[in-house]
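Of the protein chains in this complex, one is absent; all others appear in place.
Order as written gives the chain letters A and B; numbering starts at 1 within each chain.
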Amino acid sequence: MISRLIGKFGWKLMLGCLAVGMSVSQAAGAAAELRIGFLAPMTGIFAQVGKDMSNGFQMYLDEVGGDFAGAKVNFIVEDNEGKPPVAVRKAEKLIRQDKVQMFIGGLLASTGYALAPVSTRLKTVYIASIPAADDLTQREAAKYPYVIRTGWTSSQPNHPFGEWACEQGYKRIVAIAADYAFGYEVVGGFQKAFESCGGKIIQKIWPPLGTKDFGPYIPTFKKDADAIFTLMVGPMSLQFPKQLANAGIKKPVLGGGTSYDEFVLPSMGDEVLGHVSALQYSAALDTPKNAAFVKKYREKYGKVPSYYSESNYTTAQMIHEVFKKTKGKWPGSEKFIEMLSAIKLDTARGPVYLDDMKNPVHNIYIRKVEKRKMFGYDKDELWNTVIKTYPNVGQFWKYGKTEFLKQPVYSRDYPPCKHCE
Amino acid sequence: MKSRRGLLTVIGLLLALLIITPFASSYVIVLITYALVFAILAMSLDILLGYTGLPSLGQAAYLGMGAYLTAILATQYDFGLGWSFWVVILLGILVGALTAAFFGLFAIRATGVYFLMITLALGQCVWGLAYRWNSVTGGDNGINLPPRPEFGIDLANDVTYFYVVFGCFVVSLLTLYILVKSPFGRSLEGIREREPRMRILGYNTWLHKYIAFVIAGGYGGLAGVLWAHLSGLVSPGDVLLTTSVDALLMVVLGGPGTLVGGAIGAAVIVFLRDYLSTMLPWWQYVLGGVYVLTILYLPGGLMGIPERIRHRRARSASQGETKKLKSASH
Partner (left out) sequence: MNAQFWLIQSFNGISYGALLFLLASGLSLIFGVMRIVNLAHGAYFLLGGYVALSVIWTTGSWLLALPVAALAIAAVGLVMERVFLRPLGFDPLRQVLLTVGFAFVFQQAALDIWGGDNLDINPPDLLRGSLVIGGLYLPAYRIFMICMAGVMGLILWLVMEKTRMGAMIRAAVDDSEMARGVGINTSRVSMFIFALGAFLAALGGAIGGAFLGIYPGLDFEILPIAFAVVIIGGMGSLTGAALGSLIVGLADNFGRALFPEVSYFTLYAPMVLILAVKPTGLFGRE
């Protein structure tokens, strides 16, 4: 009899309890609590990068005791497994369930493009601390009023890099980059600047993201190139230089910043010595602020910080600045974006401020991989030594905003490969 | 579902869901909607696995086709954002069914694990296309959909969309139920049990299996359309092997051959993946554990539990009677 009752009503009862329970368990927001959601891959192929990202932010929080000028920070980290659809679902959970006032993070450009509409749909601030997809703060910016970027655009460091390449006397370069938006934009920026000062990109190769076996591609490199430009991410960065060296290719190698990022550098060997890349950060940046940052991070987490950590650390710093001005009160999404855009700060990567499209303007460093001792460490290690600095580089470089926005977004076919034979 | 009691329970459950959900927190509403979309996918797989005995590891392909169609129509042709939403639903079903019709020509010749392999391969083909055909599918970036359609009712409202998805789910459940109870459905079960015998009896088993495959594809496409609008983003990640594997688990967990089992399995898996994962970092152990334990100890899935309890009680009852008889004969 009882079992029949349970059978008939049990399911309904359970479901009811579940629903009620879940709705009650919402975060009852205290006025002085700041709930920040953070999305990063904690599992899967980019798991380590995700950890670097959240560690960067967490380190700043620990420094200020989790207190932003009176607001208690509740930092909620969610795993997006490196997949955009999962990022969307977790963002929804953070916003609807945890009632975060803002969410930060995402790693890949595709994740950035997936999260931006969520911010518009649910009217919540999204700080893109890593996703570098150009258009989020360029041609698509109008669609995403709640998005603000504290990281970089993919093409940003590569415009000055292209100029630098001309200065070195390179005339013909082969480009090989991961086949997705980030790859296209990095190469695109480089190509535009390089070809504007007389260089020629003579070949473009696009291995799929996640390729580890470059056997099919390396033999196709044009033999008369002066240098090779590569953009590798994650495990690709580890395997490509080795295979390049094994194939006997001795040409100079230029790379997008992530190719020699500090998170892969410790696992690399002599095959990357002398490789040059461009980014808004290097752990080897010899400023007092950065030295302190690197030493503290290394002591706490056992590794040299990469830009993944720095960018999120700086983001936390910038948010704190805003809260200092509001004396610890959440000013609402629109006002927060306004105030964050007006921040000018001296950070671990150097001076940073945001342009009127909500993208950072900062130094770009040309770095070379060298084996040396830095910051008083007693071992010879691989570092990205800074060999040239371009100050105050914005996302439009010298091209002017209106002119730049007239051209289409960098893609596989833009700029067109006019000199590809 | 064999008994009247089962029917009443299901109706009761559905009513409860319909009534209670709108009052739940906004995140729970979204989760339940996801569960319903997956339930449709799981039920489509149940037709193949549970009723026809064909284990498919490629259902995500039809979800993907429906989803991408919706996304491409919405972004490149501005279609499907008003009343035309219902047309897109029909088109999604059609594209799922057509894809299955094409794939079925390759797949139906195989049985058992070979069928598993070939559906896996076909699913991978769709994934590969989604991933590499940048100009159409946006490649790795996927396609972002515009806000949900409005036609008198605003689907952008979560509760409204929940009602629409719920409605589609109920319609799917009903139509599939009618299908499996029909002579056609019976013959599918016959094929599952003893295909050679069915053939001897004169049934064109190839055709039966093929039709079941196409139908499953159609429902998969429907799930895809609903999924696209729910998630707002369609990407190759949705067509991954793991999605097909999840669908398989949902059916096995819930109970193959029960239709509703797939829906229950879907709810459990969605809960595990999207809710538990936020509370426990080691949720994958739970997922793996659920798989292993279900396989080992619950051959009939969750739906099979009442049956087993009844069975055990019947067994102990008859043992009791045997004892009584023995003592009586003294």
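Going forward, a contact is a pair of C-beta atoms (placed from the backbone, for glycine too) under 8 Å apart; a residue touches a chain by one contact, two chains touch by 3 or more.
A quick note: this is a predicted structure, and the numbers were derived from the prediction, not measured.
Across B:Pro22, B:Gly82, B:Gly167 or B:Pro299, the single residue that touches the chain missing here is B:Pro299. Contact with the chain not shown here comes from a single listed residue; of A:Gly199, A:Gly234 or A:Gly394, that residue is A:Gly234.
The chain that is not drawn here is touched, among residues B:Pro55, B:Gly138, B:Gly190 or B:Gly221, by B:Pro55.
In the full complex, chain B touches the hidden chain at residues 55, 105-106, 109-110, 112-114, 116-118, 120-122, 124-125, 127-129, 131-133, 241-242, 245, 248-249, 252, 282, 284-285, 287-292, 294-296, 299. Contact residues of chain A toward the unshown chain are 42-48, 50-51, 82, 179, 205-208, 210-213, 215-217, 219-220, 234-235, 238-239, 243, 246-248, 264, 267, 269.
The rule is short, and it goes like this: only the chains that are shown with their structure count from here on.
Inter-chain centre distance (chain A to chain B, centres taken as mean C-alpha positions): 37 Å.
Considering their complex, residues 4, 7-9, 11-12, 15-16, 19-20, 22-23, 25-26, 42-43, 78-79, 83-86, 88-90, 92-93, 96-97, 108-110, 113-114, 117-118, 121, 179-181, 208-209, 412 of chain A touch chain B.
Of all the residues in chain B, the ones that touch chain A in their complex are 5, 8-9, 12-13, 15-17, 20-21, 23-28, 30, 34, 131-132, 134, 139-142, 144, 147, 156, 231-233, 235, 237-238, 274-275, 277-278, 281, 284, 306.
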